[in-house]
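All protein chains but one are shown in place.
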Amino acid sequence: MSQAVGAAVIGAGYWGPNLVRNFRGSSDWDLVAVCDLDEDRAKRVVGARSTIDIETSLEAVLARDDVDAVAIATPAHTHAPIALAALAAGKHVLVEKPLADTMESAIAMVNAAREAGLVLMTDHTYCYTPAVKYIRDVVASGELGDILYIDSVRINLGLIQPDVDVFWDLAPHDLSILDFILPGGLRPEAVSANGSDPLGAGKACVGYLTMPLASGGIAHVNVNWLSPTKIRQMVVGGSRRTLVWDDLNPQQRISIHDRGVDLTTQAIDGLDPEARKATSVSYRLGDITVPALPEREALSNMVAEFADSIRGKRAPVTDGDAGVRVLSVLNAVGESLAAGGAPIRPQDEADEFDKLAVGLPVAG
Amino acid sequence: MSQAVGAAVIGAGYWGPNLVRNFRGSSDWDLVAVCDLDEDRAKRVVGARSTIDIETSLEAVLARDDVDAVAIATPAHTHAPIALAALAAGKHVLVEKPLADTMESAIAMVNAAREAGLVLMTDHTYCYTPAVKYIRDVVASGELGDILYIDSVRINLGLIQPDVDVFWDLAPHDLSILDFILPGGLRPEAVSANGSDPLGAGKACVGYLTMPLASGGIAHVNVNWLSPTKIRQMVVGGSRRTLVWDDLNPQQRISIHDRGVDLTTQAIDGLDPEARKATSVSYRLGDITVPALPEREALSNMVAEFADSIRGKRAPVTDGDAGVRVLSVLNAVGESLAAGGAPIRPQDEADEFDKLAVGLPVAG
Amino acid sequence: MSQAVGAAVIGAGYWGPNLVRNFRGSSDWDLVAVCDLDEDRAKRVVGARSTIDIETSLEAVLARDDVDAVAIATPAHTHAPIALAALAAGKHVLVEKPLADTMESAIAMVNAAREAGLVLMTDHTYCYTPAVKYIRDVVASGELGDILYIDSVRINLGLIQPDVDVFWDLAPHDLSILDFILPGGLRPEAVSANGSDPLGAGKACVGYLTMPLASGGIAHVNVNWLSPTKIRQMVVGGSRRTLVWDDLNPQQRISIHDRGVDLTTQAIDGLDPEARKATSVSYRLGDITVPALPEREALSNMVAEFADSIRGKRAPVTDGDAGVRVLSVLNAVGESLAAGGAPIRPQDEADEFDKLAVGLPVAG
Partner (left out) sequence: MSQAVGAAVIGAGYWGPNLVRNFRGSSDWDLVAVCDLDEDRAKRVVGARSTIDIETSLEAVLARDDVDAVAIATPAHTHAPIALAALAAGKHVLVEKPLADTMESAIAMVNAAREAGLVLMTDHTYCYTPAVKYIRDVVASGELGDILYIDSVRINLGLIQPDVDVFWDLAPHDLSILDFILPGGLRPEAVSANGSDPLGAGKACVGYLTMPLASGGIAHVNVNWLSPTKIRQMVVGGSRRTLVWDDLNPQQRISIHDRGVDLTTQAIDGLDPEARKATSVSYRLGDITVPALPEREALSNMVAEFADSIRGKRAPVTDGDAGVRVLSVLNAVGESLAAGGAPIRPQDEADEFDKLAVGLPVAG
């Protein structure tokens, strides 16, 4: 299948136009239709002098032979029914984050895709930026050493959503990035969440999320809709080096700091057990390196990966399982908030997957 | 008493030299002696061609008639015995932060000063910077509106202390600033603390501290000894405006952002009670203002306030009570850490103060 | 004429795709054709599933009745013949900067448009950014006082052009902005240019341009193709306030500094003439204000202005005359470089315009 894959975008609202632009601009894809209940909105997204079809019925889209795959950019609670219908119709599926509004729905989507042998991809857009790809590679290479802490700050003046709080709105970005860069994915020991609703909006508008990691480190996420300053920063503190990602600084998005603390604990013979550890602390004050990164739009990489996973009959790098892991943490956030910030252990999603369905192989 | 007040600095280690320099450079003060168990260290701090006396005995310092006040810059656990001896000898006392190592000691110091009618001042240095003074004034003026959230970040590559964790080392700065700028002082409803010791140093090296405030807002403090990048930033989010303090940006330390979210809840007649609230959200995108601030060294202001409170027979703006309130939160941090991050209500220090002793009047 | 204006874009190379995207996205315009000698390049720019016509002949484009206006994005030396042909065919014309490669050609274009009563617009894109529009307004309002100096820095790692030096490549941006924001346009008293060709590329790759202004101030432009750091900064120093525009800082593109030097010269009676001036210097250290600016793509504003000037039968804000003034300075740069940096007075373009042709009225 070296020819372009036929695609339809479902949902022409907030995110849909970005998907339309990128499917349209990609030689991997042939965007044949855009579907929205609001026909005028869909027409505006497609623009004049175009032969892309406008559809207002999901059934009509799924019945088309020239549609191999659908991209779903509708409200979160509609993801599962649309995706399940599309999978049942034999279409590959890309879903906006979050994958679904409940763990149950998300697991049903994963199982349905496994059984049908179709690609189910979560649009964790940030994972397709050159910066996050670089972070994943540098963590995997061991250059940073052990991960000691990860601090992620995502604050700006944000739209107060009618249906979700600031954790559900913003934290999926941070959690999907953590899932992508941590070897083995995001599987925190516990989740402690503190939220605040100082305006009386009826939901948390400021949120703090702390997650001890199995490795001994800690991850912390700060999300905030009320901040007039915009910050998109993540610090990955390692035992050897520390990486700082400042996404709003295009000239220096990533810097690697070769400075830190070295702690050596030596066993000393002949002393009583309590005193057997002598700790030696030393400090390194080395250089900072700012790697050259390519500039390429994340969504362009994302739609390329979607096409490539379909052609290669393999799981995409942000597959449905990744979407389920993110949801699992978001669920624990809700429980911790309800328990006044007490630590909650997230549900292990793997227990829920259909053991008989094999799923697509992971990319080599 | 318009002549200079006689002072002695006790402790010539890490912080002592800064005190020596500022007492020496102030026309309010006559620095007559520097005291340290290590005579050579004290001599080095004073330098050559000086007639300032070197003392190695606390008793000798306290016996001097030309010493009206002492500044204590020794390890935290020695603050209380030295301060109590100085107060007993009729000397005014300035103490480095933290005021003491236990609440009991700190309260004893406050009570002793009250009974003796002497000044007991905590060196909360940051409260004497032009920036923090400006923040206190702008909060008090109501220009920011209600305080919705305060985020304080104090991270850098720090010396891992042998005796204290990162909370006790760094958070007193943030807590003393919060105590100074919040009307009525820092009196959080609860304290939730999460720490991490990813290096196995035997104590928290990375810490997060969340404090719901009685006003409905939330304060959060992030302290970290392992960060190769240095950040000193506090955001005070208000319902009308938001203030950002970036202490490492001398050209723009403080900026006030006239942008934010307005939430209006209106009662609507004739509907059932549940539906009577209609919420309207609006966004302001106004200007940013960067106020011109004087540049003056905080310690210089601090020693001036110490002299002024002695001369005016009044409590200094960072008195012993402020030191006790900060300790009260630090104590709750320890309890919350031990309880896995559960929220702990700090002890109300006022219950412990000697009701009979009147204390010095607060500055008008 | 409330319906969309028919447009054709001529040239699908470096800048053409940006024009295509913006004409296409505008409800003011109906982009009916894209013309390029390289048909495949034109097709790639238009993309699949489009009914926009591809043309490879200028004559064919100019013969179309559905083309009211053309946008020319071809190499500079072809601007004049294409524009003159288009004007002769009764089409309105938009031309990329620089307007032409010689003053003679540019003046011929202006005169042809005047005589035909058609719009001739120079695409001085930066003049359509919200930031530059704001600067123009704030200068006109008198808020900055008299203009004392303007410093413009435009440096980055740039493509070494085969046919032009760094002045012709980059300085048109700075010069067109100066022309736009200075009341009466850019009409320097003299131009002194120093260039350097340290790599032996056969043309200046680093350039400095100094222009005393009639008002008594000075403008300076620094352009550089060899700088690994990218800077886009302009400082407009006024006698009352100073404006700083940092185009790479989206959170604070413009800041207005209410600080500066006040110099008062007073006449003093009874002294000899030489001594009659007593100068008093004072300094203001006021606040900085960062105005909120809308975020809108400059090219979108530019194509809207093109449509609006055609409909209103008026000169656009960056008309052909502006293009000629910029060329006049570029010519003087060349002469100054040849004269070792000696100051050269630019040609007054108004002398060359056809006095009989009236031209379109300027926008009210």
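First chain written, first letter: the chains are A, B and C, and each begins at residue 1.
Here is the rule we use: a residue touches a chain if its C-beta (ideal position, glycine included) is under 8 Å from a C-beta of that chain, and two chains touch if they have at least 3 such contacts.
What you see is a predicted model, and the numbers here were worked out from it, not measured in a lab.
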Residue in contact with the excluded chain [from B:3, B:141 or B:251]: B:251
Absent-chain contact - pick from B:111, B:129, B:229 or B:255: B:229
Contacting the left-out chain in the complete assembly, out of C:151, C:297 or C:354: C:151
Residue, one of C:54, C:85 or C:218, that touches the chain absent here: C:218
Chain C residues that touch the omitted chain in the full complex: 146-149, 151, 157, 160, 192, 194, 196, 198-202, 205-206, 208, 210, 212, 216-218, 220, 222, 224-229, 235, 237, 239, 242, 244, 257, 259-261, 263, 265, 279, 281, 283, 285, 288, 340-343
Absent-chain interface as seen on chain A, which is shown: 252, 255, 259, 285-292
Where the unshown chain meets chain B, residue by residue: 24-25, 30-32, 47-52, 229-230, 248, 250-251
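Following the convention adopted for this analysis, only the chains that are shown with their structure count from here on.
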Whole-Å gap between the CA centroids of chain B and chain C: 54
Approximate Å spacing (C-alpha centroids) for the pair chain A, chain C: 42
Where chain C touches two or more other chains at once, by residue number: none
